[in-house]
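Removed from the display is one protein chain of the complex; every other protein chain stays in position.
Each chain gets a letter, A, B and C, in the order it is written, and its residues are counted from 1.
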Amino acid sequence: MIVTMKADAKAREISDVINKVRANGYDPRLSECDGGTIIGLVGESATPLRVEDYQEMPGVARAERVKSGYKLVSRAFHPRDSKVPLNGCYMGDNKVLVIAGPCSVESRTQIIEAACAVKEAGATALRGGAFKPRTSPYSFQGHGEKGLQWLAEAREVSGLPIVTEVMEPGLVPMVAQYADVLQIGARNMQNFPLLNAAGESQHTVLLKRGMSATITDLLMAAEYILACGNERVMICERGIRTFETSTRFTFDLNAIPMLKSLSHLPVVADPSHGIGIRQHVESVAKAAVAAGADGLILEVHEDPDHAMSDGQQSLTFDGFKTLMENVRRVAEAVGRTA
Amino acid sequence: MIVTMKADAKAREISDVINKVRANGYDPRLSECDGGTIIGLVGESATPLRVEDYQEMPGVARAERVKSGYKLVSRAFHPRDSKVPLNGCYMGDNKVLVIAGPCSVESRTQIIEAACAVKEAGATALRGGAFKPRTSPYSFQGHGEKGLQWLAEAREVSGLPIVTEVMEPGLVPMVAQYADVLQIGARNMQNFPLLNAAGESQHTVLLKRGMSATITDLLMAAEYILACGNERVMICERGIRTFETSTRFTFDLNAIPMLKSLSHLPVVADPSHGIGIRQHVESVAKAAVAAGADGLILEVHEDPDHAMSDGQQSLTFDGFKTLMENVRRVAEAVGRTA
Amino acid sequence: MIVTMKADAKAREISDVINKVRANGYDPRLSECDGGTIIGLVGESATPLRVEDYQEMPGVARAERVKSGYKLVSRAFHPRDSKVPLNGCYMGDNKVLVIAGPCSVESRTQIIEAACAVKEAGATALRGGAFKPRTSPYSFQGHGEKGLQWLAEAREVSGLPIVTEVMEPGLVPMVAQYADVLQIGARNMQNFPLLNAAGESQHTVLLKRGMSATITDLLMAAEYILACGNERVMICERGIRTFETSTRFTFDLNAIPMLKSLSHLPVVADPSHGIGIRQHVESVAKAAVAAGADGLILEVHEDPDHAMSDGQQSLTFDGFKTLMENVRRVAEAVGRTA
Partner (left out) sequence: MIVTMKADAKAREISDVINKVRANGYDPRLSECDGGTIIGLVGESATPLRVEDYQEMPGVARAERVKSGYKLVSRAFHPRDSKVPLNGCYMGDNKVLVIAGPCSVESRTQIIEAACAVKEAGATALRGGAFKPRTSPYSFQGHGEKGLQWLAEAREVSGLPIVTEVMEPGLVPMVAQYADVLQIGARNMQNFPLLNAAGESQHTVLLKRGMSATITDLLMAAEYILACGNERVMICERGIRTFETSTRFTFDLNAIPMLKSLSHLPVVADPSHGIGIRQHVESVAKAAVAAGADGLILEVHEDPDHAMSDGQQSLTFDGFKTLMENVRRVAEAVGRTA
């Protein structure tokens, strides 16, 4: 249930509602909008909730059941866009922010050079995988903590914050020591212990949509993180699995306006995985921004044909520079900057 | 097989190749590019083709087997963009052309008013269904020939050419009497007798992708029409079926750059069916143009909530006007007009 | 709306209901079950229907709105299994009936030999395509009417009735002259003019599920045929399109019990297309029968590796014989014969 207080509700009336929520065995979560207070009831309790009980309390504008299953991530609970701080800017603000870098951290030199190149072209953050989820146990699995250290050096040199994947709950504290943003990958979108660990870390999280997750599933997964009191979450469309085989995944463009209307969280698009073919990444990136994405995450590699992973979808440094210029024009056409 | 002649090949050398193709039992199709001639071998024959036989002929730059199955629609056969005439402009040219109007022709007044409204907002052509493919036999099936007559009146009044669906081969001649562009709907994309009839009509065709058709399937379906000698074909992405249920279909944004790179045919996007939710149609339209679509086809209705079909995805006249302005800005950002 | 009369309703009460249906502008369709009469209201009318008006009439057990969209194909309208006559047996009866033969009719000899071979192994009907829907315009499209004549000869020799595809409404009368069962293929499941033509022919129809059609879509397509007064319809699960690429299609086993519970029509399974790999066709066939399929349709070819179409999924004559024996055992295990 979500209880919206009147704009002129008194502090006493708000605390009465909060106390009733607690008395009923639920956890009250507060959100502000245009001076008004919104109270979400979270958790489980043996006490069944009745809308009427709250509806009639002094100062309450309305009480509504949540049909969608998610609460804290919904627009109903938090009507205005959330803004997640990133490198002095905010993901979810007017400027479209770009996270770029190689799929895998391959060497110290490689990641430092990539950081400088994407920084110069206008990226706001650096991506790079130190722990790589790979379909085959015999594929390169990443350099682990050494990779994280190289990422930290690249941050030192370039000034760009680091976005990197964490694959298991037990490693969240260690990865969080190095990373500015914890990425939860598509294959782990419903790894609930990992979502809880990321939530409890209070670290910024980039949550990617699973390849067969519905939009509702994605919002529910984000809800796990917010339910831990961590509101710094960006959600990412990165392509879903369909019958089409000429592209790596099917980038679900529709998900962008849908997520923006259902949730207040910033929405990032991943054109690299979304189409999986280098020459077409820019088209998808421009489309995502035209459709309302708040940010992009892109794979960029000094020499994509010799990358240790995802080379066929990685942009060259030059390709990334051109993309940034072209994306900027589209961003301006929809009233934003980039 | 596709045989590309050298730019300085002599007329005699070209005719020698053509004669050899005929002698082998195939039908030669010619295409020009930058002064050079490209010859496609079409049809079936008992004579197996050998690349070497053609490769070595005087004036031949190269002979290649076609792995994709389609020939005449491919970039290999026709390297430059095809341009299909529409109302004094060309679909496939720099200007993004917009086809707009109601899902169904409901009455004489309705279609005339819609025609004038979309014309004023900048549409290049009028859409409207007189024969409606409906999942249920008990749903409104369209006004048939009477609807076509009303469309013709709307053209008279507005000056907009008519795009309307034809559902069976036997009706192609009748529909072609009224329509400027024959639309072949998603459910009929692999209705091969219909493709042949549309091809033989030599009328302009708008071919929509089937909801479970791959990009290759769509190009193969277009090949049926071109194989009849009819090159005035536009292909249309309109959303595919996936597991996602919060939108009507999943608009396959990737298909736009893919189709543009594999084929020379102009690519039209249908955001109305692609997402199926009125408030998000504009986002998808802008994205499609940003990704390189040559045109848009959009459902617009005077009073969408009382439309006889597809009301939930139809724009109001005002909504369409706003969309046109916003799409124009995106078109300009990618170096086009609209 | 569907009106179920009481078992002891008087003839007068039934005719009163029928008259009211007509007065309301609908077409009454009758079905019998255990002595009781069920009346379905079909068609469109300006008169809104009210359940109460019928509910209160003498002799009426209950009146219900139909939420599913289909009526005549539903169990609510026709509670008992429909049985469609085929070669002295009935599809939908206890015996599992098998339709077998080559994908395409390739020659007179080929189809006669195939007919005799499948007859001997226990098939009830012969399949073979004279008109072939092919993804590419350059693939073999079938022998047309000559193929139908060869099929008729094969029937003469073997005694097996013929199941063959018709692809366009204009050819229904001609194909119906030769065929015992008109097959409507997956690509034409929503070719509504074809469904109407097949319905009006009053010929037995085998309707295949489209590769992206939901179970509801399939039942709606069948409803088109029944709405023409033609009740001799078999519906066929033949595999849907999914992300899985190691098989040609994904055989939707679930569809068998679903269709049997939602509809009274006999359900046929097509393991050949459903998996697309010869060595596994028998496993799928046994599974389909175990799940409740009333019949099977199978591709069988004298020399599959040299078939003009679908060779990789066609059984040899020996393979078909073995399959029949093994399917028979499974049929007996679920209380049927084969």
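Convention: a residue touches a chain if its C-beta (ideal position, glycine included) is under 8 Å from a C-beta of that chain, and two chains touch if they have at least 3 such contacts.
It should be emphasised that the depicted structure is a prediction, and the values quoted were computed from it without experimental measurement.
Novice: So which of C:Val163, C:Val284 or C:Leu323 would be touching the chain we can't see?
Specialist: C:Val284
Novice: Going by the contact rule already stated, which one of A:Gly69, A:Gly159 or A:Gly229 would touch the omitted chain in the full complex?
Specialist: Checking the options A:Gly69, A:Gly159 or A:Gly229, the one contacting the hidden chain is A:Gly69.
Novice: To test your reading of the contact rule: which positions on chain B touch the chain that is missing from view?
Specialist: So the residues of chain B touching the unseen chain are 241-243, 245.
Novice: To test your reading of the contact rule: which positions on chain C touch the chain that is missing from view?
Specialist: Looking at chain C, the ones touching the missing chain are residues 212, 214-216, 240, 242-247, 250-258, 261, 274-275, 277, 279-280, 283-284, 286-292, 326, 329-330, 332-334.
Novice: If the missing chain were put back, which residues of chain A would it touch?
Specialist: These residues touch the chain not displayed: 42-44, 69-70, 133-138, 140-141, 167-171, 187-188, 190-194, 210-212, 217, 220, 223-224, 227, 240-241.
Going forward, only the chains that are shown with their structure count from here on.
Novice: Can you name the chains that touch chain A as well as chain B?
Specialist: Chains that touch both chain A and chain B, as defined above, are C.
Novice: Taking CA centroids for every chain, report which one is farthest away from chain B.
Specialist: Taking each chain's C-alpha mean as its centre, the farthest from chain B is A.
Novice: Using the average of all C-alpha atoms in each chain as its centre, how far is it in Å between chain A and chain B?
Specialist: From the centre of chain A to the centre of chain B is 37 Å.
Novice: What's the distance between the Cα centroids of chain B and chain C, rounded to whole Å?
Specialist: Their C-alpha centroids are separated by 33 Å.
Novice: At which residue positions does chain C touch at least two other chains?
Specialist: Each of 212, 241 in chain C touches at least two other chains.
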